[in-house]
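Everything below concerns the one structure shown next.
The other protein chains are all here in position, but one chain of the complex has been omitted.
Then we have chain A:
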Amino acid sequence: MQQLIQLTVDGIAVIRLQGDLDHHAANRIREDISQAIYQGSVHAIVWNLGDLQFMDSAGIGLILGRMRDLAPINGQTVILNPSATMQKIFQFSGLSKYIWQGTEDEVIRTLGGILNG
């Protein structure tokens, strides 16, 4: 499991996940992601799952947990490039509405507009 966290000047955190996201991996990366969020006054998180090979409900827990972190500041959550199986898991969990189409750059531009809007 690998993750790459990039922060934009607008306070958007782009998190690219690679490999398998299960309970074991989620426990290892949660701390890193939370620290990045608290350090950099993050207003939105973009989860790019394009390189993620596998995700179970630990992924739902990880994303829901960070949504709770962002809730006090009305932060935005966007999910990009989930596989067909991941889309079903998001659907069961009521998170489908956070799946956006488009590239990272397009999403960052749109989010920047919303956040500064």
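By definition in this document, a residue touches a chain if its C-beta (ideal position, glycine included) is under 8 Å from a C-beta of that chain, and two chains touch if they have at least 3 such contacts; residues count from 1.
Note that in this section contacts and distances are computed from a predicted model.
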| item | value |
| --- | --- |
| Omitted chain (choose from "Sugar ABC transporter ATP-binding protein", "Maltose/maltodextrin transport system permease protein MalG", "DNA metabolism protein" or "Anti-sigma F factor") - UniProt protein name | "Anti-sigma F factor" |
| Chain not shown: contacting residue from A:60, A:78 or A:111 | A:60 |
| Positions on chain A where the hidden chain makes contact | 20, 22-24, 26-27, 30, 54-58, 60-62, 64-65, 83-85, 88-89, 92-93 |
